[in-house]
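A single protein chain has been omitted from the complex, and every remaining protein chain is retained in its original position.
Chains here go by letter, A and B, matching the order in which they are written, and residues are numbered from 1 within each.
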Amino acid sequence: MEITSHRFKDNAAKALDDAILQIALKRATKAFTSRRKTAVEALDNFEDLRHYCARVKAHTLDYLDHYLEQLVAQIETLGGKVHFAADAAEANAIVTQLCQEKGVKTVAKSKSMVSEEILLNDALEAAGVKPIETDLGEYILQIDHDYPSHIIGPAIHKTKEQITALFHEKLGTPADADIPTLTAAARKTLRQAFLEADMGITGVNFAVAETGTLVMVENEGNIRFCNSYPPIHLAIMGLEKLVPRLRDLSAFLTLLPRSATGQKSSSYVSMITGPKRPEDLQGPQELHVLIIDNGRSQVLADPRLRAALRCIRCGACLNSCPVYQQVGGHAYGWVYSGPIGAILDPGLLGLAGTKHLPSASSLCGACGEVCPVKIPIPELLLEHRKRAVERDLTPKAESLMIGAFAFLAKRPGLWDMGTKAARFGAQFLTDDGFLRGAYLPVLGQWLKERDFPAPAKRSFKEIWRDKLKEGS
Amino acid sequence: MEKTAFLARVRHALGREEASAMERAPQLLEPLKTWGQDKVVAKFVEEASAVGTKIYPVMDMAELQENISNIIEFIKAKSYSVSQDDFAQEAVQGINLPLATDLSQADIGITSVDYALANTGTLVITSETDRHVSLLPMHHIAIVRHSQVKPTMAEALEAELARPKAFPTAWVHATGPSRTADIELTLSTGVHGPGFVYVLLLDDLL
Partner (left out) sequence: MRVALFATCIADQIFPHVAVSTVKLLRHLGVKVEFPEAQSCCGQPAYNAGYHQESREIALHHIKLFTGYDYVILPSGSCGAMVKHYPDLFVEQPENYAKARHLAERTFEVTTFIHQVLGREDIGADLEGLNITYHDSCHALRLMHVSEAPRALLKAAGANILEAEGHDTCCGFGGLFSVKMAEISSAMAKAKFQGIKDSKAQILSSTDAGCLMQLEGSLRRSGEKIEVRHVVDLLWQGVEAKSQMQEV
């Protein structure tokens, strides 16, 4: 997947014109938001839990050096091997080398955003290893050579009609198969993959520093397969995934599924503490953990942006975002989309290529309201916009316009003259109380889509002086 | 990247060159719940049923075995698999069905659990009991004793951490059947794990 964040506007325009995508997006975000709302309202201590989880994550990030050291020491004591990658290239090199060393030919893979971020599948294929995505949504995307558009529902941009046609072509299911039939076909095909895979690769939702426990949250059961059936389990995680204590998990595992899918609990949670021990009957002989930086330490080093690393990838901000609801995840041009993507992508990729993302928001604040770890998303959007101005990344015309506006706004006499002139001019563009003028800058953009009311003949200020002022 | 270099990089990002004095992690939020066991079990039944788990209350081993036989007959299972612990082994005594030689061919998996969580209707199955029998077959029968049901994860963790042994390799929560909503958020069960979960709930607190 090529990064196309710099073409956000074109991507978004395409998405708005895609009638099928629009149907799929509306169905999905509506279901997600209403289920989340019900699940959260059923909790009597949602705000306390949010506050707690936000504090725990903030604390962990502030002392991440300490907690990472503790986590790594625990995993190593248990007999796991921990690998470290500064960036995507190094991460991929570590994984492909591990595969070669161990003679791994096929990999059963569960959904992992960080693996999407580093394009792991491409690297594996180039090294002659066959990665098989086993999450149903990811599997759909893999056989269609597509990529995820949502953290939780990777294939929500596809309608069931599209998926039925795809499975008909690739798996030979009937042309009118219903969803249970599609699911059964995927079960059969992917079961074989689990039984044959030489390695299972999973992501990590939480890594517990005090015990070295890796936590994975899912509904399908494919993660349980990946972390227990093949002889080698490789868990891949961003460096920010830590929580200090096992006892912290119950709060996070209460908020995550409710925020993500509106479930009280996901169907499965795996908490994996080291590889198979001599007394264990089942489980992988080897546990490898790959901890990836790939830009995260830059975000960590930025006191304002650090809060973005609290994210537990629930997707609630995407679902609640009225911009995401219109344009979907692909428009953002990278793995992390929606409001969290708009604050995280500039941190991970740099602001120059992603400057449109923080502007792709009406600052409505819905994202901040639903975030289970209280990331101040609207404020961080504003922070990125401010930095874009400071780094001269905004269009010249815009900065000139804002400069002129500010110059007038603090000079009442000139302001009144200027606005009066504008109102006078507008008379000649007025039709039935609304403006014409599609050829004008700024106003033209508005008029492409909507009508604009004509300014009043007399401003309030004039009316006040004439009629309303005491004594007048 | 070497471990030391990686950790140094993180430390540097935090504006430190060496480990600093730590603030304590925020105090844990919830006081543990002290519900009566009747309430705990009733809540478990309610929540487990809500996610599609079928509950069969049983009073003794004989009734338990009878229920297993009934389920086997009902789903027309041809072979089964069972977890290795003594309790599950006892429960399958006298079942009239061949033990699957290959787990991946078994129609039904029968296991004990380590804990159950009332507030979410969850089974906690650790690596001491099982990792695969409860995962591969389409049907999973779990045997839960009343004494194993805890109000929430927090109380189950406390009970486990109080044991004089290492935390288990795998601690798995299983809540209802395997499910997916990846196609238009429409629920579909049995995608990779069991599509049907039965709990035989044995009252051992009489």
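Heads up, the rule we're going with is that a residue touches a chain if its C-beta (ideal position, glycine included) is under 8 Å from a C-beta of that chain, and two chains touch if they have at least 3 such contacts.
The shown structure was predicted, so the numbers you read here are calculated from the model rather than taken from an experiment.
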Relative to the complete complex, which of the depicted chains are touched by the chain excluded from display? A
Touch with the missing chain holds, among A:G79, A:P322 or A:G425, for A:P322
Take the complete complex as the reference. Which residues in chain A touch the chain that isn't displayed? 9, 12-13, 16, 322-323, 325-327, 359-366, 368-369, 382, 384-390, 394, 398-399, 402-403, 405-406, 408-410, 412, 415, 419, 422-423, 434, 442-443, 445-446, 448-456, 458-461, 463-465, 468-470
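Rule of thumb we're sticking to: only the chains that are shown with their structure count from here on.
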Note: chain B sits from chain A at a C-alpha centroid distance in Å of 30
Spell out the part of chain A that touches chain B in their complex, as residue ranges. 24, 27-28, 31-32, 45, 48-49, 52, 55-56, 59-60, 62-66, 68-69, 72, 82, 84-86, 90, 134-137, 140, 153-156, 158-160, 163, 179-180, 182-184, 186-187, 190-191, 194-195, 211, 213, 219-222, 224-225, 227-229, 239, 244-251, 253, 261, 264-277, 280-283, 291, 293, 297-298, 300-301
Using the touch definition from the top, list the residues of chain B that touch chain A in their complex. 1-3, 5-7, 9-16, 19-20, 22-23, 25-26, 28-30, 47, 51, 84, 104, 117, 119-122, 127-128, 130-132, 135, 152-154, 157, 161, 166-186, 188, 190-194
